[in-house]
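Heads up, one of the protein chains got dropped from this complex, but the rest are sitting where they should.
Then we have chain A:
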Amino acid sequence: MRQILLITDGGSNVGESPVVAAAQANAEGITVNVAGVVDEGTIGEFGAAEIAEIARAGGGISRIVTSRQLSRTVQMMTRQTVAGSIRQAVNQELRQLFGVESVGALPPPKRAEVVKVMEEMEETVSLSVALLIDASASMKPKLHSVEEAIRDLTLSLQAREGSSKVAVFHFPGDSYQKAAVMDSDWTANPAKLGALFNRIRMHGTTPTGPALLQVVDFIHETCGNIRTELVDTPQLSEGDLNEVRSDYVV
């Protein structure tokens, strides 16, 4: 299961539309979540609308929070997205196999069984989360909260039974060829993250769309482009659980 988590504080202003970029990510089986961070003032009508729309196009969820709430929000969104994707896949399977509309339409005892399997999947499915951080000038005072949220997320992912990893990018990049810069390659270990945003140089632009596309490319290259088996064929019998295949293809 693959996710991109975009953390930003406002609207994009250069390059391809981030909404289209998120839709492309979604088409490749990557869910895009967006956390909007506002501390003083508002995020602006345009910024707020764009944040919601990026998430909608990316098949994910969006939240607008203060930097104090960021750790909790990032955790919650990641978890909810995993649960949501599994629920969606299971509902689809129920429709195809049994003509049942959703898990909720099953009688409670059956529902209990299915939910047990779903929770097992949530805990064991392999999970890759690429974090994409807006490092434009207005985000500077919030970057330490962002860094903390990333560490906190890694700590939670590390506790999962399934394999989990995170990668970290920020944008804008140093040049126009590179919209985003990689701060950390895939890692499962919070200790390996190091100091994340030491070498950030501030630019005036916010190329959210191009940066998103670059991260999609990165996931495409490092994780392969085979859609997660889980989404296509969830296994609804308990014995098959150990065989939930991972999306990680070297």
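Annotations
The definition used in the following text is that a contact is a pair of C-beta atoms (placed from the backbone, for glycine too) under 8 Å apart; a residue touches a chain by one contact, two chains touch by 3 or more; residues count from 1.
Here, contacts and distances are computed from a predicted model.
One chain of the assembly is not displayed; among "tRNA-specific 2-thiouridylase MnmA", "Dissimilatory-type sulfite reductase subunit beta", "Serine/threonine protein kinase" or "MaoC family dehydratase", its UniProt protein name is "Serine/threonine protein kinase".
Contact with the omitted chain, checked across A:17, A:138, A:156 or A:184, is made by A:156.
Interface note: of A:118, A:167, A:180 or A:211, the residue touching the hidden chain in the full complex is A:118. One of A:3, A:33 or A:71 touches the chain omitted from the figure, and that residue is A:71. By the touch definition given at the top, chain A reaches the unshown chain through residues 71-72, 83, 87, 102-105, 107-108, 111-112, 114-116, 118-119, 123, 148, 151-152, 155-156, 158-161.
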